[in-house]
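Beneath this line is the structure, given in structure tokens, with notes to follow.
One protein chain omitted, others in place.
Chain IDs A, B and C follow the sequence of writing; residue 1 opens each chain.
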Amino acid sequence: MPRKKIKVSDKLEYLQILDEKARIDESLDPELDGDTLLNLHRLMLTTRLLDERMLALQRQGRIGTYAPVRGQEAVQIGTCYTLRSSDWVVQSFREPGVCFHRGWPIGSILQFWGGYEEGCAVPEGINDTPIAVPVASQLPHVMGLAWGMKMKGKDDVAIGYVGDGGTSEGDFHEALTFAGVFDAPAIFIVTNNQWAISHPRSRQVRAATLAQKASGYGIDGIQVDGNDVLAVYVATNEAIDKARAGGGPTLIEAVTYRLAMHTTADDPKKYRDDAEVAKWEKRDPLIRFDAYLRAKGVLDDKMDEEIRNDIKATLKSGVEAYEAARDVDPRDCFKYLYEDIPAELVAQAAEFDEALRHEGVTIGH
Amino acid sequence: MPRKKIKVSDKLEYLQILDEKARIDESLDPELDGDTLLNLHRLMLTTRLLDERMLALQRQGRIGTYAPVRGQEAVQIGTCYTLRSSDWVVQSFREPGVCFHRGWPIGSILQFWGGYEEGCAVPEGINDTPIAVPVASQLPHVMGLAWGMKMKGKDDVAIGYVGDGGTSEGDFHEALTFAGVFDAPAIFIVTNNQWAISHPRSRQVRAATLAQKASGYGIDGIQVDGNDVLAVYVATNEAIDKARAGGGPTLIEAVTYRLAMHTTADDPKKYRDDAEVAKWEKRDPLIRFDAYLRAKGVLDDKMDEEIRNDIKATLKSGVEAYEAARDVDPRDCFKYLYEDIPAELVAQAAEFDEALRHEGVTIGH
Amino acid sequence: MAQLNMVKALNLAMREGLAEDENVIIMGEDVGQDEGVFRVTEKLLAEFGPDRVIDTPLAEGAIVGTAVGLALYGMKPVCEMQFSGFAYQAYHQIEGHVSRFRNRTRGRFGMPIVVRMPFGGGIRAIEHHSESREALYAHNPGLKMVICSTPRNARALLLESIRHPDPVIFFEPKALYRAFKEEVPDEPETMKIGKAHVTRAGEDITLVSYGAMMRPVLEAADDLADEDGVSAEVVDLLTVSPMDTETIAASVSKTGRCVVVHEGPRTCGVGAEVVARLVESCFYHLEAPIRRITGYDVHFPYFAREQAFLPGADRIKRAVRETLVC
Partner (left out) sequence: MAQLNMVKALNLAMREGLAEDENVIIMGEDVGQDEGVFRVTEKLLAEFGPDRVIDTPLAEGAIVGTAVGLALYGMKPVCEMQFSGFAYQAYHQIEGHVSRFRNRTRGRFGMPIVVRMPFGGGIRAIEHHSESREALYAHNPGLKMVICSTPRNARALLLESIRHPDPVIFFEPKALYRAFKEEVPDEPETMKIGKAHVTRAGEDITLVSYGAMMRPVLEAADDLADEDGVSAEVVDLLTVSPMDTETIAASVSKTGRCVVVHEGPRTCGVGAEVVARLVESCFYHLEAPIRRITGYDVHFPYFAREQAFLPGADRIKRAVRETLVC
């Protein structure tokens, strides 16, 4: 009795449904209907093609530095697929797939990376926060939103994203501490893509999993195969259902891989082996799901081509919308700072006005 | 296999050796010799009497607000007893017992609470940091010190203190994350005295124990009966020995109780029941150890009186030393800021000088 | 009309804010059951219940960061930092999100958050409990930085801050919490943020200050009238940012001389800003250099030395006299 074992969270699990060879575990199959399966496929593919387009735009100098998401599509789509519009999404800075599914116009997503605040002007009707750049600083917002929902008696949830690197920041700890204490309907998705720029997951924290951090906060945690969209879908929906029913927060670690560079300013060859990348290329979430859908008869070449053409059209008009809106007024930095512009800023705005007039500054790029 | 349990730290234990009725678990008895046992007693008693004296001094206006430690003596003495002088102690703000054992003069301890920087002028030869006021901000220092020891190839350890409340701060999380990754010989003592001012432990974090947080950092954690000096002693020494041998950091949660107010400015009646306090009064670490020592024949009335007289003499001369050193120069705020005082501060110092001359300011209280 | 001290006046403003808008909540360490370590939130938990007055775990970053989320959801959190010296733990949330959300989202999401904190020296507190770093927030775009100085303006400014659509950092001079009482109207009263107040009219010199330093400044002004026959105009900034340049410039244009007084460090402090604005706006009226009587650029001393350190009436008077002979 005096030297006794303390029992802590023996609930921690790892979930995979569709394995790397695209074999499904029947006992865990959520048995989604064909439309849903196709939609998951379409959204992951959109994320992939959007990502590729962004990289191309960056190379062409049409947007600035960009943080690609290749390889992480299943995490993005699986976690947000069933959210309601009254739920809230708090993104990090690498969730274009989530944004797309939530209804953000492609043009808007491009605007952030093009250097326009307009890309953070969350479109009316969308309950999301814009890109949060300081790593993990967005997690307390997830907690606050979720807590607000609880206070207002809603059965909505708030879901937030952070990387493996972000789990080391104090904000992560404080957000999860608060979420547990106030039993908020918050879902924290850790996209463990193995790298924080050049810093490997193994050196981010000595714990074997990131999911096990949940125990320290007295909340549930689960680790999922982040390249298996079905596992991500199932784990997130369990967490969502639980949160809606008043069951409180969940931490989900989605194990995946950042197949591309950290950002277009980064050269991953400096810190990781091609062999590692090649290993993960084989686990590509799109390949796996594609194979599964075809085997199941849900997808064929013709449908795939149609879907691709659809997506390309969407991307094309998104890029056009972005490029059509590049002529912006730099003076609006004064306009939105406060609800009412204070007298001293009126004076500074006039000063800026005059400066621009004198300089004949070209607006935009 | 796909939905599988993840095994995490089944090593978490609770340790008690001397129970509330002063009965020892023979199988766990560290079998300390009589001198050591008496010393532990003497040090706990010194902490208690020093604390009482501080409260009296505060009531008399001879020091300012004070944070009493009554009830936590076993945590303090049990954790620091075997430290070497080359080890480092990083205190929080409620460790007068630790300071005393580490060799801080009583006068020095009084000076902090009397409003003198001199109380933070760590005496030469003592490898401790002074009181750290911003809760948990001292924990990264523990990690840094420990890491320094490792870099320099020493087999020393750094030990740091924080309260239950402090475990919610980001600094706690970041320090333990770093300590794990760099495998530093750091020992983190969480003095869980059940309260952070008016905030109860149960609302500080939803986890059942604070010790289980260790798992999230991949380090060892243990919960001990913080009112059992033998358990505290054994658990800390295991951690110390392990750290010296290169085994890395440990988190120790010592479960105890703050029997008095948070500080002399606090009124605990506003937020907790007398019944709760009474329950813990019975678990007083001094009563328990006293009974054990007497039963064992290590202590008797006469020895106890001698010890008390000794302590009183020490306290008396400490208070005298404090009061003798109250006449200080306010202008020395310029003296220690940098190694060399910059020109602009020379000018400001002259300004201050002149102001004091005009004002005829009384120095000290 | 009731005679209230500042603690009671601030408490009144919060009670009014809670009563008039169900989205207002009070949150922080020890603000509920304990009613705040200074009792500023007295009876609020009892009156409004634990969904409106919330004791949080010990983490300032999460208090403010959670408030950001609550504000996004339509709430109006009034956060307490137990002391301004612990707000640095939340500074990244204040700088990174509280001050930016409206601008970042082009007006879609405002941040109607108040972050209250006691600041300043003079109460014999331990390290980190006596600093004055209003300049940190004044330097940060997107925040309003308000500092009360009497019970009446404390109530009026805090109520206005709670109603305000943008984030307000609200500094409470803790040395004045119980220093004196003032008549405070029973009916909700507010004062506009961004307006300085001419507390004492005068002709010969302008004294600019705010917070607890208003007391020695006013004492100095009285003494100067009595002892030197000097008529000092005293301006209480009340809002440090955005600063009411107009009011201070009008005063100094009239008097031609100015001394600015604050507790916080001198370099890049609010005093520097006052001087710079006066130089910009009424240089040709200046008849003498503007003096800054401020905390020195050192750490605020522990309390045995604090009374010697704090600017007092004597120091202010000497600066005025020196400025007048220029």
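A few notes on this one:
Going forward, contacts are C-beta pairs under 8 Å (C-beta built on N, C-alpha and C of every residue); 3 or more make two chains touch, one makes a residue touch a chain.
All figures in this text were calculated on a predicted structure; none of them were measured in a lab.
Considering the entire complex, the omitted chain makes contact with A, B, C.
When the missing chain is restored to the complex, the residue among A:36, A:237, A:314 or A:348 that touches it is A:348. Of the listed positions B:40, B:98, B:175 or B:286, the one in contact with the omitted chain in the full complex is B:175.
Across A:5, A:152, A:203 or A:282, the residue that sits in touch with the chain not pictured is A:203. Although one chain is not displayed, its contacts with chain B can still be listed: residues 88, 90, 117-118, 120-122, 124, 129-130, 132, 134, 137, 139-149, 151-152, 158, 170-171, 173-175, 177-178, 181, 332-333, 335-339, 342-345. For chain A, the residues touching the absent chain in the complete assembly are 64-65, 93, 112-117, 119-120, 131, 133-137, 165-166, 168-171, 196-199, 203-205, 265-266, 270-271, 326, 328, 330, 333-334, 337, 344-345, 348-349, 351-352, 355-356, 358-359, 361, 363-365.
Within the complete assembly, residues 85-86, 88-89, 91-92, 95-96, 99-100, 103-104, 127-128, 133, 135-136, 138-142, 241-243, 264-265, 267-273, 275-276, 279-280, 283, 286, 288-292, 296-299 of chain C touch the chain that is not shown.
One rule holds for everything that comes next: only the chains that are shown with their structure count from here on.
Work out the mean CA point of chain A and of chain B, and you get 43 Å between them. Looking at chain A, residues 170-171, 173-174, 177, 181 sit in touch with two or more other chains. Shared interface positions of chain C, defined as residues touching 2 or more other chains, are 56-57, 59, 61-62.
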